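Here it is: the structure, laid out below.
One protein chain omitted, others in place.
Lettered A and B in written order, each chain numbered from 1.
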Amino acid sequence: MQMADAAHPISHAAVPHGDAHGHGHHPNLEHHFDSLTQQFDAGKLGMWLFLATEVLLFGGLFCAYAIFRRNHPEVFMYAHQYLDTTWGAINTVVLLVSSFTMAWAVTASQRGQRNLTSLLLALTFLGGVGFMVIKAIEYQHKFHDGLMWGTHYDPSKHGHGHGEGHGAAAHGAAAAAGHAAAGDGRGGAAESHAAGAAASAGAAGDHGASAAHPEATTSVHAPETPGQGASAAAADADVPPERAPLEPSQVALAPSGPAGLHVGGHDLHGPRPDNVHWFFGVYFTMTGLHGLHVLAGMAVIGWLFVRSVRGDFSADYFTPVDLGGLYWHLVDLIWIFLFPLLYLIH
Amino acid sequence: MSHGSHSSGHAGGHGVGHIVPVGLQFGILMLLLVLTYITVAARWIDLGPLNIWIAMLIATIKAAFVVLYFMHLRYDRPFNSIIFIGSLLFVALFVCLALADTVTNKPRMWTGLAPAVAETQKHSDP
Partner (left out) sequence: MSSLNPAAAGPLVGAPATDNYLTHSRGFWSWAATLDHKRIGVMYLVGIFTMFLVGGLFAVLLRSVLLTPDAAAGGVKTIVDANMYNRFFTLHGAVMVFIVIIPGIPAALGNFVLPLMLGAKDVAFPRLNLCSFYLWLIGTGMALSSLYWGGVDTGWTFYTPYSTKVGSSGAFGGVVPVVAGAFVLGFSSIFTGLNFIVTIHKLRPPGMTWFRMPLFLWGTYATAVIQVLATPVLGITLLLLLAERLLGIGFFDSELGGDPVLFQHFFWFYSHPAVYIMILPAMGVMSELISVFSHKHIFGYKFIAFSSVAIAILGFLVWGHHMFTSGQSELLGVIFSAITFSIAIPSAVKMFNWLTTLYKGSIDFKAPMCYALSFMWIFGIGGLTGLFLGMMGLDQHLHDTYFVVAHFHYVMAGTIFVFFGAIHYWWPKMTGRMYDEGSAVLASILMFIGFNLTFFVQFMMGTRGMPRRYYEYRPEFQMGHVISSIGSYVMLAAVLLLIYTMIRSLRSGRPAPANPWGAGSMEWQCASPPPHDNFKTPPPVVDAYDYESLEWDERVGGYVHRGRRGGPAAAH
């Protein structure tokens, strides 16, 4: 390939300036673009890049979901039953329909159909409103029933049967429950290891003194009475196979450790595993972040509606509608995945 | 300067963007609603661990229709598709490796606190 030098440049830029020629400066053409097509393409590319960042933002949450569910499927099996599939399905339909009205709005704006565009944008907005209303209802139920994250999880408010069975009722089958019980079964030594137990020693020693969770309504660890060892036999099954169980005299393990939130008990949905709060932590973070994006999308669509009514858009210039539509569709896309992952666990 | 695509069948103006007919969009909506119904119904059929994969498969199909037609990626520049698919690949990379870590690590984990005595450290190497 011949090298160019200054005397023989490869190409000569003789680019007509958008505002210097022919059709005159289109009011929507920015000064640094040469044509509406270039501007439109750039806008689209920029929007897709932004959508990619949103995908990665939610991707982190999907990762957390995958990890928690893979390691503790029983939590998800148990807890998801508290979600109302009907509301979830209605919300899915609402978003799909609003996606349709949005796509139609883009087509209408491409055809220069101003009134239709405005109408469809309004309908899409209403779809968002409907979605958020249903979400609010669902959230309200959960708050009321104590179905919340972390230490806010309070099964006593569930309103279902609350068998107050002790740890043994959890059976070895609730393997997660074995976490706390296993510690008990292992050694009778009640001393907690000072170095490792900084966080949990306080809780193990005296429940009320857990400074980090003053509002805990349930104890963080199973009570350390030796009677708890009823499930000790089942607990041995939790010992990793490559280690032979050690004699209690060889090991000075703490009686219990950070195994999570053990509440115990039974209700209509079966024995309650440990750490049910994870499911609600995942649920609220994922649907909460999604809800924030729905609100942001509604703000965008509201703004588009105002501009459409004002007559800003035409067959030549509909880019904002197109780009806003892409954002709304992404919000829909995320829900398409959230719905089965959260509501439709068998 | 710009090698802009010229739309097909766009009446006048600068030829920006292909127009998706409303009829097609409506058809896609119907398809999506049907698939939603199938997803919900499938939940009542017990296929064990396959359930989640089937649900994900149907969700992916729905997503594909939304992306291809509602977001008209089908008629758009290929590079935009590369961006979108690329982002999904990176999410998959993240999920897979992080999952691999916890999956391979979990069986090795003791429950409860670390052993208090130094000799037991010898037993912790698998």
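Rule of thumb we're sticking to: contacts are C-beta pairs under 8 Å (C-beta built on N, C-alpha and C of every residue); 3 or more make two chains touch, one makes a residue touch a chain.
Since the structure is predicted, the reported quantities are computational estimates derived from the model, not experimental observations.
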| note | Touch with the missing chain holds, among A:26, A:114, A:152 or A:307, for A:152
| remark: Given A:278, A:318 or A:339, the correct residue touching the omitted chain is A:278
| request: Determine and list the chain B residues touching the chain excluded from the picture. | output: 1-2, 79, 86-87, 90, 93-94, 97-98, 100-102, 104-105, 108
| Interface with the unshown chain - residue positions in chain A | 3-7, 9-15, 17, 30-32, 38, 41-42, 45-46, 49-50, 52-54, 56-61, 63-64, 67-68, 149-152, 179, 199-200, 203, 212-213, 220, 258-261, 274-275, 277-278, 281, 284-285, 289
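Just so it is clear, only the chains that are shown with their structure count from here on.
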| query | If you look only at chain B, which of its residues touch chain A in the complex? | reply | 1-2, 4-5, 10-17, 19-22, 25-26, 28-29, 32-33, 36, 39-40, 42-43, 46, 51-52, 55-56, 58-59, 62-63, 66-67, 69-71, 76-77, 79-80, 83-84, 86-88, 90-91, 94-95, 98-99, 102-103, 106-117, 119-120, 123, 126
| task | State the interface residues of chain A toward chain B in the complex, per the touch definition above. | result | 15, 34-38, 40-41, 44-45, 48-49, 51-53, 55-56, 59-60, 62-63, 66-67, 70-71, 85, 89, 92-93, 96-97, 99-100, 102-104, 106-107, 110-111, 178-179, 182-183, 186, 191-193, 196-197, 200, 238, 240, 242-243, 246, 250-259, 315-316, 318-319, 322, 325-326, 329-330, 332-333, 336-337, 339-341, 344-346
